[in-house]
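Let me give you the structure first, and then I'll get to my questions.
One chain of protein is taken out of this complex; the other chains stay put.
A, B and C label the chains in the order they appear, each numbered from 1.
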Amino acid sequence: MNFSSDNAFGASPEIIEAIARANADALGSYGADPLAAKVEERLKEIFETDLRAFLVSTGTAANAITLASLSPPWGTVFCHEVAHIAEDECGAPEFYGGGLKLHLLPGEQARIDPVALSAALLEAGARGVHQAQPAALSLTNLTEMGALYTAAQLSELCGIAHAKGMAVHLDGTRFANALVAGNESAAAISWQAGVDVLCLGATKNGALAAEVVIFFEPERQAARIAEFEFRRKRGGHLVSKGRLLSSQMDAYLTDDLWLRNARHANAMGQKVAAALAAHPEIDVLNEPQANMIFARIPLPVHRRLREAGAAYYLEPASQTEDGDGEAVMVRLVCAPTTPESDIDNFLAICAGEN
Amino acid sequence: MNFSSDNAFGASPEIIEAIARANADALGSYGADPLAAKVEERLKEIFETDLRAFLVSTGTAANAITLASLSPPWGTVFCHEVAHIAEDECGAPEFYGGGLKLHLLPGEQARIDPVALSAALLEAGARGVHQAQPAALSLTNLTEMGALYTAAQLSELCGIAHAKGMAVHLDGTRFANALVAGNESAAAISWQAGVDVLCLGATKNGALAAEVVIFFEPERQAARIAEFEFRRKRGGHLVSKGRLLSSQMDAYLTDDLWLRNARHANAMGQKVAAALAAHPEIDVLNEPQANMIFARIPLPVHRRLREAGAAYYLEPASQTEDGDGEAVMVRLVCAPTTPESDIDNFLAICAGEN
Amino acid sequence: MNFSSDNAFGASPEIIEAIARANADALGSYGADPLAAKVEERLKEIFETDLRAFLVSTGTAANAITLASLSPPWGTVFCHEVAHIAEDECGAPEFYGGGLKLHLLPGEQARIDPVALSAALLEAGARGVHQAQPAALSLTNLTEMGALYTAAQLSELCGIAHAKGMAVHLDGTRFANALVAGNESAAAISWQAGVDVLCLGATKNGALAAEVVIFFEPERQAARIAEFEFRRKRGGHLVSKGRLLSSQMDAYLTDDLWLRNARHANAMGQKVAAALAAHPEIDVLNEPQANMIFARIPLPVHRRLREAGAAYYLEPASQTEDGDGEAVMVRLVCAPTTPESDIDNFLAICAGEN
Partner (left out) sequence: MNFSSDNAFGASPEIIEAIARANADALGSYGADPLAAKVEERLKEIFETDLRAFLVSTGTAANAITLASLSPPWGTVFCHEVAHIAEDECGAPEFYGGGLKLHLLPGEQARIDPVALSAALLEAGARGVHQAQPAALSLTNLTEMGALYTAAQLSELCGIAHAKGMAVHLDGTRFANALVAGNESAAAISWQAGVDVLCLGATKNGALAAEVVIFFEPERQAARIAEFEFRRKRGGHLVSKGRLLSSQMDAYLTDDLWLRNARHANAMGQKVAAALAAHPEIDVLNEPQANMIFARIPLPVHRRLREAGAAYYLEPASQTEDGDGEAVMVRLVCAPTTPESDIDNFLAICAGEN
């Protein structure tokens, strides 16, 4: 019963098989393998548009190298105050970006509030060289609170950013979860809404370590793409045996593995959410639209779960296993490989049945 | 017949099996998996000393993050003028190191000439803040020209560096090839000779993407180790599903796979070297002690090889397939998975038999 | 009638005379002139303790180079949300600091709220390499809103910072104004309260371009001092004819010029503040304790002032000369050289007498 993170588990069997299958021959190194080209073609189909795609092994690398290619060192990247790039990457965007700034914005369910964004941009950069200049907006879908942006919500935010001359980055670590949780196409919730660069994650949704950075409208973004490629190399992220990454991404996008994985994780998440919401003593703290649930769990229930070996993170507000003395705040994440039996077991313990 | 690089091939079967085997359970993320701990223990046995070991996925990352942890931004790293860190990493050391300098040194067979090092250090840093300060010596064994440093040669260079208060980094991308080519222990050609940090490569010797950075005397180097860990994270090189790296490295070091692989690659290299040296029209340009051969090949031979599909790099001095009109300078690298039949075929073509 | 900034005016005559006087002979370059040594000795007397002092020509350089010497690239500097280092230096701290982060804190009158600081530090850095680490607290006295920190207030904040292992930087661009506005010694509101490094400004208080960075307890801070000196040189801030800076600072600290200048600026500021507060239609928006007044001025008054040639900044909330249609928010700053007749004239216009 491990709900600590979608990266606590291994990969889908298809991913492992693909790595093994790609191992056979001598292939071009450093991204020049045929599978990388195949991945790019497949992404064009999925997103129904022209694009350029670059593989890296971690989400932090994908985000940070991308942002450095969208913002000068004296630029400001606007993001949500609990965004992964702000909270969990130890300053990777600032490092790759030569000292750029993150400007933190509020918003319910970790969605950026458009009013707050507009207000922040009102004076941003107005004093010329005395101030950092607005350079990029960074969104995350699924959000860090497990919520979904609709295409309309994305469009509104992207529109505000573009009107200020800013680029838009979408951290899509859980893009598949967002995609299958909504009713809109991959194109609709990315470039059609105004996203310039999408960091599409696979690691948390069934791969071992593979992310793909997608530049839409590649001709318009040719200068950024060239920067990205140099920055990727200088960051040590141009893997020599590129097949390790391309084989994973190829399998991920084949036969809808990515969507199947996300659907399972979301279904498990929704099952947990519904059961916890129905529990008389447990409060669900977010609007769980996919595979992430934040909840306040009474200490007796929490202790029963821990005794049974359940793994999950306590939120910072609950610093110790004793929480506030009555309950703890927890984050539960379901993965593509989370067995339904674990869910049933977990919920039975919550209900006091085990 | 691919002699372009030791990374043109896939991985040893044991490596792929290890990745698959490690996929099963929920494990600690971000390097906290049991295989990572096992690798560290195994390295202590191999190197016969205490150490700390950190996994990353590329050699460029290993080298650059290490050098940034050994040198301040105003430091100078002394290295050979054809070192990988100088020639092939697009400034990764300068990027991670916040603008440090590389000072390029000459030396036969890509071994740093101790006299040149001493001369360079004579005045280095003497003018205080007006000058970059000597911070680290970076060695490469096997060298970029396929030659070996003996323990005595390493000791001499490390001694010069330490006398100046500098740290010593060893780029061990082909450390296994060097180890099996010589008669000295892993300890003898690393920490006993004065190496402070070894970047031990696996990618070019049978893994898919795995390198391990080894800090010897970890208590003395505690501050550098702490820096390294933060820099690795900020560089996006702390892989969440760390088992991808640890499983490869574990298999690499198990049952002497790394030594077996290197012995095969070296044996193939030596066979090529001997045959080419005996060829009346071919000049071998280096002292091939392991798996790398640099040779001058007459155009007719070169064309026969190309027609037969042989892949190898032309040296920069031979800018085109026509070389200087009479011959081309080439680099041939044998890999752990290079079949002996490829060697035989290649040599037969050279000899004009095919 | 120029109230736009304390740097809109030239320097005190004593400063210009000192520059001319120091011009005579051949002197040591790069900070090795006797006046620099004299300044350091004089500062020891003023601050009643041992210290090391380094001259630079701008406040941005002083702040940014200092912070880079107090924080690693993965560190967080905590400061007020309207601090000069956050709002007015175009990311200089992030640039010099290799991508460090500023964490913005609230607080009345631009004083950092100790409760907010403690809350921000509660979880800061707890997740190890996944997060930036708390490294320094940056205070500003006089604050950006013209308010004063008492020694007790500084001590409380410094205590919180030190308990977390952080260093304390004090931006003393207007330190002299704060000093003469309070009843406490220079020592009391700097090192005795826990300040590790003070950037003592002279430019805004009667010099042309001179700031001095003061490290207290220099033996304890030897490593930071060494870093500072290298970073100053690399930043291009080690002036060759150092006498330009040392002569200004020497004159500034001689015969209490710095205190006399600040007393005049503060007295002018207090006179303005009192008169505006008494004006029936003008609201004073801050607690003006020294030479800075923020006020809401009705449009008719504002227009009379502009017609008479009065110069001052509109606050960002008042984007245009029409403000909100009824009034504008303005910042008025008095300088050491602001003539009292300008004040009288300004106040008469406000009162409708001119």
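FYI, a residue touches a chain if its C-beta (ideal position, glycine included) is under 8 Å from a C-beta of that chain, and two chains touch if they have at least 3 such contacts.
Keep in mind that this is a model prediction, so the values were computed, not measured.
Using the document's definition of touch, tell me which of B:Glu17, B:Glu87 or B:Glu281 contacts the absent chain.
B:Glu87
Using the touch definition from the top, which of C:Val168, C:Leu238, C:Leu253 or C:Met292 touches the missing chain?
Checking each option in C:Val168, C:Leu238, C:Leu253 or C:Met292, the one touching the absent chain turns out to be C:Leu238.
Looking at the whole complex, which of A:Arg111, A:Arg232 or A:His279 touches the chain that is not displayed?
A:Arg232
Can you list where subunit A touches the absent chain?
Counting only subunit A, the missing chain is touched by 30, 72-74, 98-99, 129-130, 133, 227, 229-234, 238.
I need the residue numbers on subunit C that touch the omitted chain, in ascending order.
Output for subunit C: 2, 4-5, 7-11, 16, 19-20, 22-29, 56-62, 64-65, 89-92, 95, 203-204, 208-209, 230, 233-241, 243-244, 311.
List the residues of subunit B that touch the chain left out of this view.
73-74, 87-91, 94-95, 97-102, 122-123, 126-127, 129-132, 316, 319
Throughout what follows, only the chains that are shown with their structure count from here on.
Which chain has its C-alpha centre closest to the mean of all protein C-alpha atoms shown?
A
If you average the CA atoms of subunit A and of subunit B, how far apart do the two points sit, in angstrom?
Taking the average C-alpha coordinate of subunit A and of subunit B, the gap between them is 34 Å.
What is the distance, in whole Å, between the centres of subunit A and subunit C, each centre taken as the mean of its C-alpha atoms?
41
Can you check how far apart subunit B and subunit C are, centre to centre, with Cα atoms defining each centre and the answer in Å?
Each chain reduced to its C-alpha mean, subunit B and subunit C end up 51 Å apart.
Mind pulling the residue numbers of subunit C that touch at least two other chains?
73-74, 98-99, 129-130
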